[in-house]
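Sharing a structure below in structure tokens format, with a few things to ask.
Only a single protein chain was left out; the remaining protein chains are all shown in position.
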């Protein structure tokens, strides 16, 4: 402390002895030392989720501004991360996180950490059972109910269940057993569904306290044995669009307390299928409700390439099922996501890289590439 | 469990229905499911310490066999790691580790984790004060006393002290204040020293319980203002060899309870100095007592390049101070370390890479390169 | 390495695809593939556990190829870091890790003897990612909602005391397939 004061004196003395002319003002002296962000968040912001495959204890989320390409900030989110979940006002971030008392060993602790999107500071933490699924990141691993009241988290131990968290009281409510069924897709203010191994859907209704009051299991809604659908659907209203390995769109619609399959339609012509065109990637589908457009990452390959990246984005009119546009991507892509506003951007994760490409979806033009975004980015989450 | 049994039945049935001829024997059925290593460890083993700069919560240590180039195993060692310390029998590994309850936030816990070198399993843990230095990895951050009884750990909060750990009782003994002085270099069974900012040395004697009983501070032993020595010395007996930024070797010898400077000698001729030759890297020096040789990573550059990698290893005879050999490295190097046996290998970390090069020190021949060793390897530790 | 479509640590491979007992293993049942089954096998096969002379794994004509190479025949359905590059072998975990109790299963063709074998891809758990010899041969993979045949789960989770941390994957022979 004595020496500290001595330094202060030294700095003040040299500061007072500058050359003639006004010097730049000091930054040391400004009250603001830490940035904050506008609230609510911009509609062209994106949260790039990174589970950091080579160092999975150190998961991260990178917040970017798609308009400027500016890197806005980072969240540190623990082991085997999947993705953050934002409520519709975008003012908070819910992050299901796993920690071990000794990094890769010791006692496991699962929490939902709550961050403020304006400060990126921790504003709350909710303990949950140490059962959260560890898998390739996928959006069905956690979602909020349609009124943002309950956070639903898929567990796999390998027994399957869903943890229900009340965001109002910030407490764990309980666990809903979902044997044979994966994921926790919200389907209303008090309901969610899982996808079952036999291609059926499990519909679960909750009461106002978050406890399950009804479970309804459908028949198989697609051909799970011969042409299963990929995990990642996109949703408009009460319809979820899935794509099968061979490139058929399966619209699944909520009907009452259950689900029905609308007629499936193909992305490809018979000739295109013969040429091996099929969807691929992780977040293979994107959608924009206002434009009525569906975006699909496409490539050519055999069935076992159903997760391979693609350099082509095929664009479909949801009403006519017709392909209306083809975007030739600058780089092979694994995940795409459209912003939800009226002047949307289409965000994409470039395969084998930490680069995020931003496209104008209507023109297909690559607007910018944002580099050095984490280590192994996997899923994009946008402002609701 | 029922289904598990069903699978067993299925596998057994298919196993019994193979084609004619003896099938390969099953591995499922072998009692050994996890490898173990010979004990004591080989003299040509090396522990490559990696603090994983882009993901510092996930520090690692990689154990390699320098003869075969085989990767033997890994330790997960927590945040802001420096290096492991081995007792002279090589049967245990002491690892000063830091953890936070929430990865990058929450409660900090510092421990010394003890691993068995044969199983690479945790066999003990000793709590220490959460004060361990976080810095560029350097060997003086932790050492064992010469009889392996006490582990000495440098603290920087920024107050400077040394934590003393009793490896016999596996307990924290206490903290020795070392104001103005850094590091914890062992200098006997019951003594260690620190290097002080004014180029003096602080000698500390311990009693049999590990408590400090005497502190002796020398005068300056080199010119800390104009040509300081790098942090990383090499040792033979009671002499520590340091190299200065400008390339002078400063032998510092323990004398009674204190230290004296032997005459310094230059690595370079005046012409070589004019040509900019100087030492660089992190672990810049290596030594082999039996051969009487000193190895120095050399490059050309200004004084501010004193940590830069070098593509040349200059070899000196310790008795005559003459350069007797020059090894042209295949790649720029940041750290070198010689094994301690009579047929030594010289290990090297390649700059900007995760490659370990293995040289025959007598011929200067590159024997092998071991690739994919961690993320940001920094320090090499060998079998004592 | 195509990390993103290929980073998955494990995959339950379908012995069912080649077995008339497929119906037993399909659906929810596949969830528990290997959970209890594999520990049963050692008892039945203790006498056969040692390789026959001249048939060292990875050596000779009976088990051809390099166990550290992605194209080694047993790796036909693997997805992860090869334990043989991490201090283990194709059949054992590296020192200090723990073999997962639950595993995923593949059926691979051995060009050395012309037979098909059921391969158990047990994960090794409890340390951070090995990071060496990433290998993915992603045939017959199914989505996560069909866990028994999906290579996108981390089977270290819940399957061992080590819980989540995934290190590498082995490729162990269960037996010859029909």
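Lettered A, B and C in written order, each chain numbered from 1.
The rule is short, and it goes like this: a contact is a pair of C-beta atoms (placed from the backbone, for glycine too) under 8 Å apart; a residue touches a chain by one contact, two chains touch by 3 or more.
Predicted model only: the values in this text are computed from it and were never measured.
Q: Give the labels of the shown chains that the missing chain contacts, considering the complete complex.
A: The chain that is not shown is in contact with A, B.
Q: Looking at A:60, A:82 or A:161, which makes contact with the chain not pictured?
A: A:60
Q: Touching the absent chain in the whole complex: find that residue among B:119, B:135, B:325 or B:369.
A: Per the contact definition at the top, the residue touching the missing chain is B:135.
Q: Which residue among B:195, B:285 or B:315 touches the omitted chain?
A: Here the residue in touch with the unshown chain is B:195.
Q: Can you tell me which of B:113, B:160, B:187 or B:218 touches the chain that was removed from the display?
A: Result: among the candidates, B:160 touches the missing chain.
Q: Which chain B residues would touch the chain omitted from the figure, given the whole complex?
A: Per the touch rule, chain B residues meeting the hidden chain are 53-57, 79-80, 98, 100, 103-105, 108, 130-131, 133-136, 138, 140, 156-160, 179-183, 194-198, 224-225, 228-231, 280-282, 304-309, 334-335, 349, 351-352, 376, 378.
Q: Quickly run down the residues of chain A that touch the omitted chain.
A: Those residues of chain A that touch the unshown chain are 1, 3-15, 17-19, 21-37, 58, 60, 63, 71-76, 115, 118-122, 372, 374-375.
We adopt the following convention: only the chains that are shown with their structure count from here on.
Q: Based on the averaged CA atom positions, which chain is farthest from chain A?
A: When every chain centre is compared against chain A, the largest gap points to B.
Q: Using Cα averages as centroids, what's the distance between chain B and chain C in whole Å?
A: 36
Q: Averaging over Cα atoms per chain, report the distance between chain A and chain B in Å.
A: 41
Q: As a quick test, compute the distance in whole Å between the mean CA positions of chain A and chain C.
A: The mean C-alpha positions of chain A and chain C differ by 30 Å.
Q: Give the residues of chain A that touch two or more other chains, as numbers and ranges in rising order.
A: 54-57, 79, 103-105
Q: Name the residues of chain C that each touch 2 or more other chains.
A: 30-32, 35, 127-128, 131, 165
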